[in-house]
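Handing you this structure, nothing more for now.
Note that one protein chain of the assembly has been removed; the remaining protein chains are unaltered in position.
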Amino acid sequence: MNLEEIKSEIEANVPGCSLEIIPNGSPSGQHSLLVDPDHAFAVAGFLRDAANLRLDYCSNVTGVDWPAKEVSTKVKTKKVVDGVEQEVDEVLKTQSGGYLEAVYHLFSVEQRQGPVVLRMRTEDRADRVHLPSLTPVWRSADYQEREIFDLFGIIFDGHPDLRRLLMWEGFEDHPMRRDYVDPDDYEYEPTAHDEVLKRAKEHLSAEGGL
Amino acid sequence: MDEQLKSELGRQGVVATSLQELYNWGRKCSVWPLNFGLACCAIEMIAATMARYDLARFGAEVFRPSPRQADLMIVAGTVTKKMAPQVVRLYNQMAEPKYVISMGACAISGGPFKQGYNVLKGIDRYIPVDVYIPGCPPRPEALIDAFLLLQKMIDEQRLTGPNRPRHLNADLPSEFIVPEFGAHDLVPPQNPEVWKVPLVNISIAGKNESGRD
Amino acid sequence: MSVLTEAPVDLTPSQSDDRTDSQLLEVSMGPQHPSTHGVFRMDVALDGERVVKLKPVFGYLHRNHEKIAETESYLGCMPYTDRLDYICSITNNWAYALAVEKLAGIQVPERAEYLRVITGELTRLQNHAGLVGFLMQDMGASGTPLMYAFREREKILDLFEALTGARMMCNYMRFGGCRVDAPAGWLQQAQKVIDAFPRFLDEFERLLVSNEILMARTQGVGVVSREQAVNAGISGPMARASGVNYDLRKVDKYGIYDRFSFRVPLGENGDVYDRYMLRVLEMRESVEILKQAMRDVPSGPIMDPNTKTRGFRPKAGEAYGRIEGPKGELGFYLISDGSSNPYRFRVRPPSLINLTLLEDMCLGQNVADIVIILGSVDIVLGEVDR
Partner (left out) sequence: MIGEGILKGLAETARNFFGSYVNKDRLTTVQFPEERLPQIEATRDFPFLVYDGTDWQQGLRCVSCQICEKECPPKCIYIEKSKDKKPDATGKPQSYPTTFNIDISVCMSCQICVEVCPFDAIKMDVAFELSTDDRFGGLLLNREQLAKSNEYYNKIHPTEAAAVDAAFAEERAKAEAKARQAAEAKAAAAAQTLTPGAGETTRVQ
């Protein structure tokens, strides 16, 4: 069953949900299905229990951080310049990213198929970072969602025990975000270069140099 | 007593020794390590105690699970920031005389993981280390080699004078600050009593921009 | 839809016995504990000897693999994968190589595939042998089985060293093949070790399998049902011990596993004894695979000529590649943005996910059983915390 069929099947069975297929450019061909957070729980339950899918095994759950960035694409447009139609390069600037994503890789043990990739996106990266937890559907998401909460800062509503998994209680940052800044501890770097050298130099200048 | 006389006496069946030699011999031949592994290097540490390498031949027969009964802490593996307070606390709980072998790149400097946000850049930021073994992971033979070096160091220590062992010098500390979890990092990030940054430094060793192409 | 999470644990002591004045004892096991297989911590609440609550605490070996990989090249990530599950570095290499191959559509030459199977199955042998040794150590069989296991492990490590140069951190595979070809005489040497291995297994079984203490300690302890196992994402030997017939070597047939005939052992009860026996049986099957692979290994190139490992830039996209590691389903999820380092590098750690059911397995058991239940899960902290 390909992703198109799965999509139409879900749409027929979970009313009101909006789905979108995110194409994947790599030769792996693992396209994914973007689910809106409001219906994600129902969709997940359907995928697990539907007789012809039985995606009972949620293998991998992970987060991805997509900070907001401006993507400029060159588009050739036809324009009338000085009365003559000409092809002109126009730079289109589009905003992309600016959200956190949770990705679920689903397999079926019973029917030996997969992976079906589910994605959910938060509204932004600051405070509207809530997504529904799918742990009640697949228990295997338990620790992995906690890890995403810890490292990316997505808050999973409905998770039975949402605490930090890897970092200590009281740690404030979400280190897997791409704009995370390491604590400054570069006293001794005999072979520093690139990024490390830059940070080491910053450390030194903060200390007043040597 | 000079060596010649001593070996002469030895041939006659008389053992002559000084208190210092006897004391150091006793110390160096009964170094019991703490049964304490952190990461990859711990597997090589276990391999070193197994039949093929047999660390027990040097008096390190018993790995003690309790720090109170151990003399040697082999920091075998990456010390993360989450683990560092526990490591320091274990060290503090050990009874003097106590030694630390820092086994593997991670325990020395953070090694390949030193750029990680949760990795301590070397356990010597918090506790004094006696022997460093480079390697990722060091071979079991390298651990034995380091152990022999430690024994040699113990053997050469004088029991009096300014360089006497720490446990015979009441002024020197035996316990060190246990760091606490802060909001972004450990507090304090290093113990300045132990961690003395040398003059080898980035401003000297780092790239001078002109030499780069 | 059923909600499968457990009801919150009742922290008041059981009223069934007459000790109404008894209090729960909270014990923190680890992170420095001789039988937690590394720096793993469990907060346990005990009612007498009985476990009423168990909360694992992770992160004591969180080495930021995923963050570091985002700054490394695709080639530079390879030695880091060695250090995930540091007992089985070769299968980690394999899973990562497979994920990159999926991401960029790389074909692997025949001989490299065979070398991968040979080294991968040898890894499985030494992992399972070591695991059984550690499990017995946890059970109180101090030393002896572990010594036997390590004696055998050293032989396999010697093979790895002769092939890859390192005992543990092999850094052997590359996307598109393997790093070096087997040196002269290596295959014969490997053949000798493989031929001798069943003798060791016989010895090991005579030593342990019918031991009454072992049976009394393990049978009926830490039971996981089939449904529970699937829902909690349990994979590998632990899932198969609960009767889940899901071996990726059969399901995905990655590499060249469809060419070998081997059986997938399955457990019935899903207790510690089944998990232990399953490893013993799997070692026998691995030896079968190895024999077939050694017989058929062809000559030829070991690297795909069209793949350059240095300066490797796959097209933007993503891929999830997984293999049947000795601990379970080891997966790598890579997102490429077209640059020379991965945009997202995610490890699907079988050890961590197999621990999901740890509390369920331990509830109601004696405190001494926690240790062997944990031992039977087969975790390596480098992979649990990454």
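In order of appearance the chains are A, B and C, and numbering begins at 1 in each one.
In the analysis below, a contact is a pair of C-beta atoms (placed from the backbone, for glycine too) under 8 Å apart; a residue touches a chain by one contact, two chains touch by 3 or more.
Just so we're clear, the structure is a prediction, and the values are computed from it rather than from any experiment.
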Among the chains presented, those that the missing one touches: A, B, C
Residue among C:P34, C:G48, C:G76 or C:G105 that touches the chain left out of view: C:G76
Contact residue for the chain not shown (choose from C:V39, C:M169, C:L266 or C:V297): C:M169
Subunit C residues that touch the omitted chain in the full complex: 72-73, 75-80, 82-83, 144, 148, 151, 154, 158, 161-166, 169, 171, 179-180, 183-184, 203, 206-215, 309-310
Contact set of subunit A toward the excluded chain (per top definition): 188, 190-194, 196
Absent chain, residues of subunit B that touch it: 51-54, 57, 105, 108-115, 122, 124, 129-136, 138-139, 141-142, 144-146, 148-149, 153, 198, 200, 205, 207-208, 211-213
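Everything that follows uses one rule, which is that only the chains that are shown with their structure count from here on.
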Set of chains adjacent to subunit A and to subunit C: B
Inter-centroid spacing, subunit C versus subunit A (mean Cα positions, whole Å): 27
Distance from the mean Cα position of subunit B to that of subunit A, given in whole angstrom: 43
Computed distance of Cα centres, subunit C from subunit B, in Å: 31
Residue list for subunit A, restricted to those that touch at least two other chains: 166-168, 175
Numbers and ranges of subunit B residues touching at least 2 other chains: 82, 115, 117-118
Subunit A contact footprint on subunit C (complex, rising order): 1, 3-6, 58-59, 62, 64, 66-67, 70-71, 102-105, 228, 230-235, 244, 246, 251, 314-322, 329, 331, 333, 335-336, 344, 346, 348, 352-353, 355-357, 385
In the complex with subunit B, residue positions of subunit C that touch it: 31-34, 38-39, 59-64, 67-68, 71, 79-80, 83, 86-87, 146-147, 150-151, 153-154, 167-169, 381-382, 385
Contact footprint of subunit B on subunit A as seen in their complex: 166-173, 175, 180, 182-183, 185-193, 196-197, 200-201, 204, 209-210
